[in-house]
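My structure is below; once you've seen it, I'll send some questions.
The complex appears here without one of its protein chains, the remainder shown in place.
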Amino acid sequence: MSAHQAAELSAFRQQVRDFIEANADDEIREAGRKTTSFFPPFDQVMKWHRILHSQGWSAIRWPEEYGGTGWDVPRQLIFEEECRRAGVPLLLPQSISMVGPAIIHYGTDGQKQKHLPGILSGDDFWAQGYSEPNAGSDLASLRCRAERDGDHYVINGSKTWTTYAHHANRMFLLVRTGGAGKPQQGISFFLIEDLTDPGIEIRPIIGLDGLPEQCDVFFTNVRVPVDCCLGEKNDGWSVAKYLLEHERGGGTSFATTFRHELALILRLARRTGDGFGGTLADDGAFQDRYMRLVLEVDTLEATEEQFAAMEKGSPQSGPMSSMIKIISMETLQRINEMAIDVAGSPSLPLQLAALTVGSGVEPIGDEDALTLMPKYLNNRAASIFGGSNEIQRNIIAKSLLR
Amino acid sequence: MSAHQAAELSAFRQQVRDFIEANADDEIREAGRKTTSFFPPFDQVMKWHRILHSQGWSAIRWPEEYGGTGWDVPRQLIFEEECRRAGVPLLLPQSISMVGPAIIHYGTDGQKQKHLPGILSGDDFWAQGYSEPNAGSDLASLRCRAERDGDHYVINGSKTWTTYAHHANRMFLLVRTGGAGKPQQGISFFLIEDLTDPGIEIRPIIGLDGLPEQCDVFFTNVRVPVDCCLGEKNDGWSVAKYLLEHERGGGTSFATTFRHELALILRLARRTGDGFGGTLADDGAFQDRYMRLVLEVDTLEATEEQFAAMEKGSPQSGPMSSMIKIISMETLQRINEMAIDVAGSPSLPLQLAALTVGSGVEPIGDEDALTLMPKYLNNRAASIFGGSNEIQRNIIAKSLLR
Amino acid sequence: MSTLNHETRAMLDDSVSRFVQNEYTFDDRRQNLARHQGQSERVWQTFAEMGWLSIPFTEELGGLGGDITDTVGVMRNFGHALITEPYPAVMQAARLLALGNNEYLKSELLPGVLEGRRQLVFAGEEVASRGNPLAVALKAEPDGDGFRLSGEKISVRHAMTASHVVVSARHHGSYCDEAGLDLFVLPLETPGVVVTDYPMMDGQRGANIRFDGVSVSPDQRLVDAGNAGALILRVNAEAILMAAAEAVGIMETLVKKTVAYTRTRKQFGVALAEFQVLQHRMADMYIETTSVDNLLAQTVTRWAGADARQQATLASKLKARMGQANRYVGQQAVQLHGGIGMTDELDIGHYFKRLTAIDLQMGNSEWHRKQLWRETVA
Partner (left out) sequence: MSTLNHETRAMLDDSVSRFVQNEYTFDDRRQNLARHQGQSERVWQTFAEMGWLSIPFTEELGGLGGDITDTVGVMRNFGHALITEPYPAVMQAARLLALGNNEYLKSELLPGVLEGRRQLVFAGEEVASRGNPLAVALKAEPDGDGFRLSGEKISVRHAMTASHVVVSARHHGSYCDEAGLDLFVLPLETPGVVVTDYPMMDGQRGANIRFDGVSVSPDQRLVDAGNAGALILRVNAEAILMAAAEAVGIMETLVKKTVAYTRTRKQFGVALAEFQVLQHRMADMYIETTSVDNLLAQTVTRWAGADARQQATLASKLKARMGQANRYVGQQAVQLHGGIGMTDELDIGHYFKRLTAIDLQMGNSEWHRKQLWRETVA
């Protein structure tokens, strides 16, 4: 890197830092601190989304022509590092990182015009409808169906594990539109504009942490126009696959996020007693476990770098994408597990009120420890959702044995 | 336990200790120290076998009527503890712990009279012929065959992983004597009296440690009398299963043996530099890893105790027997792995001469470290032989799902 | 040492087993937690009537004459049903009282406990103690004839339903010394006792209790001045033993439920139980569960002959080993259930959370391994 480039990046970093400093209010920062899963508190993260949009920064990985920043990879990383440093919430991925890029890639002009502005601005929030009660990691066995009826499809069936559907006004989903052939054929990718349709019922699911984050969504004779289909009819599988790879490769750098979790553990360990009059951080067993996790995050970072530079769709990119899913989610789970071990029994109180942004309720015990138990519990899902880690290992084995 | 019983056991312990002290010569003790797998150096362990026999102690788990000691379980354990303490080699299991009990249980009077005296005295040593080149953990697919020819069977085929066959004069093996039915039917359990038959070829296999311990054994038209069959013809599977459970339940307490390996690690760590001017044993990471293994050995001991008290053939005893195989062998492997980590690069020299009993060759480096690398390498087999740990987990799963 | 005969013990275990199977459904439990702070009056009365509250107390004190190992069967069964009643908490505090030498307090308080009319709890843990019951910073400073207690205890389960709290305090000596510890019993409404009550992540109620210069008299002390260390160690070991039995019960249930679920749930057209990877995972869940169960059985047989230090070591081994098992079995039970295992609706997540809580209280695996190194090796 030339001195000139370095100076430019450094100026860019300062610009980002200044912007966050000036625009992220206490409520937004509090939401960042009180994020206990992949999904920050809804109202505050959307508020931050709209603020970033006002600066033109809501879609850091989109091309400029679609309203993205057009930043190169170093700038994207700097932006995320500064966001992590300041503790602001990361934008919800469903709209900006998932359906948005899919619409850019597969959408008709009409679909782009209709949907992209609301995604960019944060006026719309999209829910993702993939899983069904009897099709977890096995998307090919989807049963939610759409029947053609004139200029419309009529949808019947249900979706589950639909994050924040109770906050969403739009939804993308996979539905069965064809019958014959392989099970993953005959699936289409639909864009639903209005979730207030009376045929749609949304029921939040209470999670292990005691809060609703996922939802069941039921469709009863819901009529949608035929042009709601993204990509070719019966070829929704391709759209879903594109989106999955985009999400994993082009998404947030997990390593950056995880380093902040590790820093929190270290901070806590330095002021936590070891029950013998010393502190935890001085114990060789703690240090060894901690360094193991640091090394896993280093490995993840290196893997994310390699993957970013890799041609997608190459023979290596498939298994590497599954590998990222496995190592990132297992590393996260191990970090979360170490965190509760460091926090110890003070992490046992269930503090829903203190976790609510703006509640003003003081946490019981160390504030740094407040989110650790909900994270440990919620992130057990990290090896289940998005294609379980068992499925990912099947995929890798298949590619090795091919 | 009453004071009287305790005093008796204590006297017994002293008697054992005195006997070992008086009778185990330097060569035998050296063989104990230079044991690098489940099988001590042959000549010395058989010498010790004969010495124990002279005292009537070669078969501590056999009934008295067959020449065993008739000891109760506490006495068996005391005897083994004292043997471990004195560092004498444990007797080879093939004769005393495997074929011997099988003959006692299934043998005809003629078979008992013919075989048991030589097993007890150590004049005979038996090799075990189960595995074949294309049937590792899958005994049901055995192909070594015996065809009836008048009063004889004619054996053709081969066996592999036959420990110490090059030292053995007798051999027990599984051969296919029937054709139809399930694959594990039609197998018989043969007792071969004479391995010098010209149709038998024994080829030692060099192992990872550079030494021969296992052998291939080839049979070409080997004639054996029909009464060499132990148990019913075509029912060798039952004999093998009986023997397996006997071996695991009634055999040596692994926990006792493993504690000595752990003690060796600790001793070594206390005098090994940590590369920063301290010693390894003072490092919390070492301590944590060490205690994990101590706890695994404690668990193994508790499990061995439960299994000993359990009725064999009950619904619990099958999976518990597989569990003992898994946890004992994986614990051993983890102990061996920790041992080379503690020894570090000084464990790298290949010291075949120093490992040879009676060679008088001084080891390079710490004498306690001499056997650690061969043990690490050899005991990788512990999760492969005797029904791989994968097979054992299949067995447990099958019983859970039944 | 227990004077219960084999038949009595078998009968007790059998009665608990029938109770949890027939009278305590998962819905009962949910109602219990939602409406009664996890304690149904009816259920607690049943405990008293069945004699379960009397097990580890001498006949002289109105008990059945058993010892703490006789509660193992009860706790295992409670684990099966994920009972939320404060049985182990109340037993722990009552054992402190029973094994102390303050006869007046015994006669005053114990009968009510055994009859189910009264609950006591023990406040031992502190924010920096991490499972070491001797790591007591709460001070007992001389004040006239008596003492003033200052400091804070955390994770006191079921404090809000108890009448009295037993609290450990440092009379003299340095942090972590066995010598110099006292135990006091005081009504929870004593002035200066500030209880912060909260729900815990496993559904039960917990509290932090601050003592703001609370006056106590020597009559409220359970053992002679500064000599409570051995008693604290011993009853802490007993609490760990009870927790281990509960954990084994929970793990047994998780193995059973996971096996059952994978047989019915299909993916890619086949039952989950057909996948070898999941089969091995369940085999390992069985191995972990059975490991702790076997260690528990061994511990029980060795308990009677052991002194307080030895019991503490036995308990540390159990706690250290079971922590690993709890984590593995709990996590894999959720993993094999998939998304549904992540919900509040299904029982699996509740078993998982309870195991997690058991892990973190009274010292996690790492702490107990360190403790074992210090006690048995260093």
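Here the chain labels run A, B and C in written order, and each chain numbers its own residues starting at 1.
Everything below uses one rule, namely that contacts are C-beta pairs under 8 Å (C-beta built on N, C-alpha and C of every residue); 3 or more make two chains touch, one makes a residue touch a chain.
This one's a predicted model, so the numbers in the text were calculated from it and none came from an experiment.
Listed residues B:Thr35, B:Gln94, B:Ser131 or B:Gln306: the one in touch with the omitted chain is B:Ser131. Among the residues B:Gly56, B:Pro117, B:Gly178 or B:Gly344, only B:Gly344 touches the chain that is left out of the figure. Summarising the interface, chain A meets the missing chain with residues 266, 284, 287-288, 290-292, 294-295, 298-299, 301-303, 305-306, 319-320, 323, 326-327, 390, 393-394, 396-398, 400-401.
Considering the complete assembly, chain B touches the hidden chain via residues 131, 134-138, 140-141, 160-161, 205-210, 214, 272-277, 283, 285-286, 337, 340-341, 344-351, 364-365, 373, 376-378, 380-381, 383-385, 388, 390, 393.
Mapped onto chain C, the interface with the missing chain covers residues 275-277, 280.
Just so it is clear, only the chains that are shown with their structure count from here on.
Here the spacing of chain B and chain C, counted between their Cα centres, is 42 Å. Look at where the CA atoms of chain A average out and do the same for chain C: the two points lie 38 Å apart.
Mean C-alpha position of chain A lies 53 Å from that of chain B.
Residue positions of chain B touching 2 or more other chains, listed in rising order: 284, 287-288. Across the assembly, chain C contributes 366, 369-370 as residues in contact with two or more other chains.
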